[in-house]
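Only a single protein chain was left out; the remaining protein chains are all shown in position.
Take a look at chain A:
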């Protein structure tokens, strides 16, 4: 080897570290910056934003005016379907999180953050928080349109608060799952494809028709899958249908999703980061 190496492998003591020049951002600055970034991304991704608002709105109009009459001739179907549309809407809106995360993980920008003295995982926090804000906004639009087409909730202010809190928790849960899917996917396109399964789940629940109208095996699945208690709980809070133990199941499932996504996501983030 060269003389240069020989020179340093000699008795030379290692040089003391020069002063740090790049400071760790204080407190939650990194999180705040990444949330700002992701919100900007959301606002500039006009197509995705439009889809997140328009698609559920159109679906609601479709279910209310086209299928509604056949499903419930009394005209009360709108009250039945709005809570489901809200969840569907959250699913659509959250699915772009998988795309955004996958894009960050594959474009090399994550390496820049990981060579800086900060929690690089704050990038994910940014995407998740932006998704929650985005979807709460879309939910608001959906509820507003629903009120225009005849949705008549019976909720007290406290029940509204509880419903919004549960919706936010659900959005957080499904967004976390989509973020983890974004980490697991090898490309943004793949992230989009994997997310499809999650978007399909609400259709196999009590979202659009009561579970007891389904064939036996499907009814069992619909009864026990996580979306049903979440929808039932929101429905009960907004329109006064019987709650039963739906609220506990709803919160339990959401928390379970968040825990799974956090554990899986942390593992994926470390693994992907190490391998690239």
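The rule is simple: a contact is a pair of C-beta atoms (placed from the backbone, for glycine too) under 8 Å apart; a residue touches a chain by one contact, two chains touch by 3 or more; residues count from 1.
Criterion: contacts and distances are computed from a predicted model.
Missing chain, UniProt protein name, picked from "ATP-binding cassette domain-containing protein", "Amino acid ABC transporter membrane protein 1, PAAT family", "Tol-Pal system protein TolB" or "Cytochrome c-type biogenesis protein CcmE": "ATP-binding cassette domain-containing protein". In the complete complex, the residue from A:73, A:108 or A:157 that touches the missing chain is A:108. For the options A:24, A:152 or A:224, the residue in contact with the chain missing from this view is A:24.
Residues 1-2, 4-5, 7-9, 12, 14-18, 20-26, 29-30, 33, 36-37, 40-41, 44-45, 107-109, 111-118, 273-276 are the ones on chain A that touch the missing chain.
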